[in-house]
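All protein chains but one are shown at their positions in the complex.
Chain naming follows the written order as A, B and C, and within any one chain the residues start at number 1.
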């Protein structure tokens, strides 16, 4: 049973990533994936910097938003983001690796809430994200 | 005087944009700029889509975050984002033009708050963003 | 038709308020009510102050949260709050009157988003609130 859930999670996220051109541009790698959980990695490239030559806030948000989508859809039920927030704590530079790790705070019938930590290689929080999703109830792969 | 403020706003944002590689990747154009206000435009390209072939949430956030940075720095005093949130309302597709328009809700000694509407060509809100910045007090171009 | 919607809005909010002991403790008065819109008023009493002798942040939030509940339920369909945020801008003191006025930013099938301005008597924003609700689809007064 657990194995089936794991296979379903992988199948969903592979399907999502296959045509997710922006996540591909970000260079997202999946470090770990379980039903309701994902840890992602990206490497900062020059095109991700803002005018201060540090990582643009949109990059942290984007990896977190992808992590929210993957984690919340990984049960095989389509979920859509309704509200998200992010606090920017520490700046990062070109060449650094950053990680987005999800934590499922709450999962109800219709709504689920995740916090996502954005971490640098030293495991320091560089940003914290909170996301609320609506569970549509539609299956990804109906039998 | 008003003219000087306008020139300063333009000088700050030009300087920020000049080396803002990510805003350049987004293809951000400045539609209108005044001290404390900016309206930006981008055109959705294929690399901005997620796995559902609609615009990735990170794109709306990124244009809003750039707008927040430009509007809040346009007075000539360096400001940094401390907290931001965004609600995703309506999906957009490849080829569409979307706009980010700021509204300064509050400006105190140390903190300012902006709401930013993300609009499509029909002026429909596709996302709403709120951002809080800390005013460092440091001038962009000290005399 | 419009008249029926107005009557339904009033019936819903009267029913909600009738046993809403906390809103009664707050002394909430309805200044104006329409389907999807409400303007509320309270007068600041001593028990609403924090240790700095200004209004406790929880009071602004509470009147906004009541306004969100009244506006989003006023169509006759039960809605529940899923995510809310508030920025505190200006402090208020004992004896002042403050107002909460809703604006419906978005209304979809399942999700609606409201911004609520908290205003003092001079119509100055003292706090800004954003709330997201889930529409359960259940009618308040089924035929």
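Just so it is clear, a contact is a pair of C-beta atoms (placed from the backbone, for glycine too) under 8 Å apart; a residue touches a chain by one contact, two chains touch by 3 or more.
On a predicted model such as this, the values are computed, not experimentally measured, just so you know.
K.L.:
Using the definition of touch stated at the top, determine which of C:9, C:82 or C:98 touches the missing chain.
P.N.:
Checking each option in C:9, C:82 or C:98, the one touching the absent chain turns out to be C:82.
K.L.:
Since one chain isn't shown, list which residues of chain A touch it in the complete complex.
P.N.:
85, 87, 89-90, 105-106, 108, 113, 115, 125, 128, 130, 132
K.L.:
Residues on chain B that touch the omitted chain in the whole complex?
P.N.:
82-83, 85, 110-111, 113, 132, 134
K.L.:
Mind listing the chain C residues that contact the chain we can't see here?
P.N.:
Counting over the whole complex, chain C touches the hidden chain at residues 15-23, 25-26, 46-53, 56-59, 61-63, 65-66, 69, 80-88.
In the analysis below, only the chains that are shown with their structure count from here on.
K.L.:
Answer with same or different: of all residue numbers used at the interface between chain A and chain C, are over half used by both copies?
P.N.:
same
K.L.:
Report, in whole Å, the distance between the mean C-alpha point of chain B and the mean C-alpha point of chain C.
P.N.:
Computed from C-alpha means, the inter-chain centre distance equals 30 Å.
K.L.:
Return the residues of chain B touching two or more other chains; collapse runs of consecutive numbers into ranges.
P.N.:
Within chain B, residues 85, 87 contact more than one other chain.
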